[in-house]
Every structure is written in structure tokens, then in C-alpha cells.
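Notes follow once the structure below has been shown.
Here the complex is missing a single protein chain, while all its other protein chains stay put.
As written, the chain order gives the labels A and B, with residue 1 at the start of each chain.
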Amino acid sequence: MEEKKETFKSGEKGFAVFWLLIGAFFFYQSWLMYRESPSAESHGAVPLFVSGLIVVFSIIILVIDRNKVSENHGRSVGAMLKDTLEKTLPKDIVITLLMILFYCIGLLEGLGFYIATPVFLWAAMSYLMRKDYLKNLLWTALCVGFIFAVFSTLFKVVLP
Amino acid sequence: MENLQYLLITFTDPMLLLLVAVGCFAGVYIGAIPGLSAVMAVSLLVSFTYGWETYSAIALMIGIFVGTVYGGSRSAILLNIPGAPAAVATSLDGYPMALKGEAGRAMGIATTQSVIGTLLGIAALAFCAPLVAKFAMNFSSVDYLLLGLMGMMMVGSLNCKSIFRGLLTAALGVLLGTVGMDTMTAVPRFTFGISYLNAGVDYVVAMIGFFGVSEALIQIRSKDVKAVKQKVDKIIPSWDTILKYVPLTVRSSVVGAVVGALPGAGGDIAALLTYDQAKRTVKNPEVPFGEGAVEGIVAPEVANNAAIGGAFIPMLTLGIPGDAVTAVMLGALTIHGLKPGPNLMNTTPDLFYLIVSCLVVASICLVFFGLTGVKIFTKIVELPKGILLPLIIILSVVGSYAINKNLYDIFWMLGFGVLGYFMKHFEYPVAPCVLGIILTSLLEENYRRGIVLKEGVLGLAGSIFTSPLSLILFLLIVFMFATQTKPYKRWKGKRNEAKQKKKAGV
Partner (left out) sequence: MKKWMTVMAAGLMSAALLAGCGSNETSTQAAKTGNQDTTAAGKAESGFPSQNINGIVQWGEGGGTDSLMRPLATLAEKSLGVSIVVQNKTGGSGSIATQYVYDNEADGYHLLMGAENPPLYEALGILDLTYDDFDCVMLIGDETTGVAVSKNSPYQSLTDIVNDALAGKKITLATTGTGGLPWEVGALIKSVTGAEFTQVQYENDAAAKVAVLGGECDFTICKIQSSIEEYTSGDLKMLCMLATEPVALMPDVPLVTAEYPDFEQYLPWGPFYGIFVKKGTDAEIQKTLSQAFKEAFDTEEYQEILSQFYINPLGLSGEEAAAYLTEWKTNTIDALTKAGAVE
């Protein structure tokens, strides 16, 4: 069976480096904890082991894949970054994420679940569908109504 | 002989029948909503049914219990958001089936297998309770550790670009699982002064984020792709189909019942173990695992339902809960004046048979409620993505909030969702991460207990060989590991080739 020449998405190698950094960071933190009470059953033992694994695995991944060609291969750093951003975060996703962000801020500011949610729902649906604005209102109402019935009444979950 | 008459209690009392049915119905939908769990529902019921007759209270609770375990598979199949940790394994093959338009078939199989699993678990409860209980009591900390490791081996079962990615995310999962106040030493780990994190990362929050929101985000890219029309004509699987999977069903139910009977483990671990076991033992699935193999639904659904019956075994014979839901029920029983413990079967044998019969009724109800709602649910998947995805996001938000009524859970869930999105985009599997979070306490606590008991890592390793149970588990793990590696696969490949040649030659 032939090994297909796999191409990597832009940013994939960067992602592996990301894990390496994360792993290293937590390894360091675990090491600090482990030092407090060095022994196999210390509270730092398992985190140390596991973050170490992350470091090891990310290195292995980088090594194994170093020969694979990335879509970004051969471009300048700036172009690479731009391409990665475009591919990873296309406009739709960015907008959705922003909407989610505003939603969170709304909740934090005490806007209230029953206000923030319908706004988000209608905005998100309308943006993604780019049509049927009225129908979206119906969906929004249904959804909020359903949540109200099930969560608030049945389970007495007090929504923020 | 008089005991058998107790079995009929539920069947002859229409009120009890109704309660089980209502509970089952409610449970299916509760379980299908991520964030709402059996434990939550049953806890609320304890207060709710406080003034009721004991039998009625139990009937309702059992109905909900059975319903929610099954319900988790609904959202797992349709939306790739497991409704409960026990459904994580179901989503691995259930969701791909939905993507191919086979959601109806998937749900049909999930329903029937759940029913069969529940019944087999009941059989274990009714006929072998004392035996299974005794066996379960023999599990030492080391054995639990090995069991947890077996669960982790599941990482190898998943199809992903390279096993190291799976291992990396699994390690990440365990790392996330250690965040919070260490239960054994009360020392905060990785909390960086954020008091929210003292309680650690809630695995349901993580699950909803990693599975649900990340999936929603990924799907945005393909939002204009027409949703696959679901085939809903052949929902109920034919007899042939069911019979074909009998060996797998039986195997999975045994594992499910036993693991459910273990006080330290429940349906979620049982489902993961059997999924893995199915993957290794089923030689030629019509569709490869991970892409919509029916066996990938059969095994976990049977197991997590069999675990229900299993969980009742230690609860009724020893007064020790087999899982979180039975723990709550124990409290309820005591409040109603019963005395769970080794004497329960003697002093109140009617209770035992009541529970058995309620479980049977619940299984029957499951057949109805499971199969009837399918059409409506599949319509959900057929919604245009632009509508569906925001709904999923909001549902995830509410679900994660419902767990602890904590606003920050929502934010963390969304954070995991975004991380999960990147992971999925770059083809790092998300499931092992959630798996790691779920299994961390099982693994770590038993590991540390083992060290204390056996004095050191070497002692721990050594003790594996002194206990027959530990030895068997250990060998299983070695075997599981060995079958992953390349040399074995090559050897197996050659063997299969030889077999084919032989067949052709004869």
C-alpha cells in the first residue's frame, strides 16, 4: 500500500509547536508542585508525568511529520501567518466567535439570559442564513420557549 | 414462591406502571439534552417524591434512570454531543452514520440494543446478584487502576491521523483532569489563583464544549451544504440484524453489568471498554469503525444500559452504590424508612423484586418511546445549518450552566469549544481528551492509593502478579497494546492473506 503524500494544512505544524509549548509550561508547573513533596504519590506526580507526555508526543509529532509538505511550504513568514489565519478562521467563523463573545459580555454585564439569548440566536441565524429573517424570529421564540419550559420550570434552573 | 408474587407488583398496579412510563419518557428527553443528567434528575426527585409512597417514588426514579441512559445516545448520534459521558462512545460511530443519512437506522439500533442491554443487566441483577457482588468486592485499588488504563487504551481504537495525536490529546485530558483542588491533599493544582478552578474542570462542561460547540463551529464552514436527508423508513432493525450481533451483545452486556456493579465505575466506563473491545474483536465490519460501523453503536449502548442493572447489584446486596444515581437512590430509600445493606434482601424482599420489575417495565417503555420519537428527532438534523448551529450553541450554553448554576462554566465551555474547533481543524482527535478528563480521578486516585498500600511504584507493579484478578487485567492490557502495534498488524495482515489464499485455493 502506498503511503499517500499528505499535505498539511497551514498552521498544522504551528499547532504542534503550540502543544509543545503548553506541555512545557505545565511540565514546569508540575515540577514546582512535585518539588514540594517529591514522591511517587505526590500531588505533582501525575501532572508531571502527563505534561511530560505532552512534551514528548508533540516532539514526536514534529519529528515524524518534518518531511511532510505543508501547504504553506516555501512562503515567507508573513504570508504563512496570513494564509493560516485565513484558512483557520474564515470570515464566518470569526463573526460567529465575535457574536459569542458579545453574548458572553452581555451575560456578564447582567443583561440577563432571556434578553441576550434571543438576540444572539436571531443575529446568528440571520447572519448564517442571510435570509428568512422573519422565520428566524419564529425559531428563536421556539427555542427560548423550549428552554424556559424545560429548564426553568421543570428543573428550576435559575438562568442568569 | 412468594417472592415471585412480588415480581408482579408493578405489573398489576396501574399507578406504578404509569409512573415508570412517565419517568422513562421524561428520562429519554432529559438524557438527550446535554448538561441534564440522570443524577441531577434523580436528586431533584428525591425531594419531589419525599412525601410519596416508597414504591411510587422508586418507580419514577427507575423510569428516569433508564430513560436518561438511553437518551444520551440521541444527541450523540444526531449532533455529536453526547448527552452523558456514557454516550461518548456512541457518538464515535453514531454521528458518522447520521452524516451519511442513516440516523434513523442508528437510533433504531441504539434503542433496541439499549433495551436488550437493560434486560440483560436485569437478568444479572435478578439471578446472579450475590455472585457479581462478591466478585465486585474483590476489586482492589490496583484493579481499578488497570481498569482505568484499559479505558485509556481506547485511544488506540480511534482513527486519527497518527496515534501520537490521540495520545497527546489523551495526556492533555488527564492534565485537565488534574486541575483543581487535589482531593487527596487539598492542594490546589494549576488554579493560578482562580477560585472557580478549585473545583476543577467539570467533565460534562468540557464534553459539551469539546464535542458540541466545536462541532458547531466546524460546521459553519460547510453551512451551505444541504443537510443530508435522513432515511427514516427502516428504523426498526430486522430480526436478522439483531441476531447477527448477538455474540457482541452478550459480551458487551457482561462487561456492562460487571463494570456497573463496581462501586468505583459506572456506565460510562463500561461503554468505552466495550466499544474498544468491539473494535478489536469484530473482524470485518461492513463499515470501518469510526465511520459508521453499526457495531460501534451496539457495544456501548448495550453496555451502558446493562450497567444500570449492574449498578443495582451492590446497592441492593450490600448497600453500597454502584454509581452516582444509585447513590442518590440509597439516600432516598433510607429517607423512606428502608435500610439498604446486606440485610435488605431479607427484611424487604419485595423491594428487590419491585426494582427488577420496574426495570423490566422501563425497558418495555423504552421500546415505545425510543422508536416513536425518532422521526421528529431526525427532522432536527435536517434543519438548515444556519438555524441549527446557533441552536446548538445556545443549548450547549444552557446545558453547561444547568450543571452547577455557574456562569463561568459557560465561558469555560465555550473556551473548550474554541480549542476543540482548532483541534478538529488540525485533525487532533477530541474524544481522547474528554476521555482523559473522565478517567483522571479513577486513574490517579487508585494509582496513589496503590502506591501507599504497596509502598512504592515497584511494590505496586509487583502486586499485579500476586493477585489473579490483577494479573488477568494486566495481561489484557498488554494484549490490547500489542494488537495496536505495527509488527502485530503486519503479522495479522499476512495471516489474513494466507487465509484468503487458502480459501481461494480450496
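Convention: contacts are C-beta pairs under 8 Å (C-beta built on N, C-alpha and C of every residue); 3 or more make two chains touch, one makes a residue touch a chain.
Just so we're clear, the structure is a prediction, and the values are computed from it rather than from any experiment.
Trainee: Of B:12, B:138, B:281 or B:500, which residue touches the hidden chain?
Mentor: B:138
Trainee: Looking at the full complex, which residue from B:17, B:303, B:330 or B:464 touches the chain that isn't shown here?
Mentor: The one listed residue touching the chain not shown is B:330.
Trainee: Who touches the missing chain here, B:46, B:236, B:367 or B:477?
Mentor: The one listed residue touching the chain not shown is B:46.
Trainee: Can you name the residues of chain B that touch the chain not displayed here?
Mentor: Contact residues on chain B toward the absent chain are 22, 25-26, 39, 43, 46-52, 137-141, 180-181, 183-186, 195, 198-200, 263-264, 318-321, 324, 326-332, 334-335, 337, 339-344, 372-373, 375-376, 404-405, 441, 445, 448-449, 452-453.
By definition in this document, only the chains that are shown with their structure count from here on.
Trainee: CA centre of chain A versus CA centre of chain B: separation in Å?
Mentor: Centre separation, chain A to chain B: 24 Å.
Trainee: Within their complex, state which residues of chain B touch chain A.
Mentor: 33, 36, 40-41, 44, 162, 164-165, 167-168, 171-172, 174-175, 178, 182, 184-185, 187, 189-190, 217, 220-221, 223, 384-387, 389-391, 393-395, 397-398, 401-402, 405, 407, 410-411, 414, 418, 421-422, 425-428, 440, 443-444, 447-448, 451-452, 456-457
Trainee: Help me check something: in the complex, which residues belonging to chain A touch chain B?
Mentor: Residues 9, 11-12, 15, 19, 22-23, 26, 29, 33, 36-37, 40-41, 43-47, 50-51, 53-54, 57-58, 60-61, 64-65, 88, 90, 92-93, 96-97, 100, 103-104, 107-108, 117, 120-121, 124-125, 128-130, 136, 139, 143, 147, 150-151, 155-160 of chain A touch chain B in their complex.
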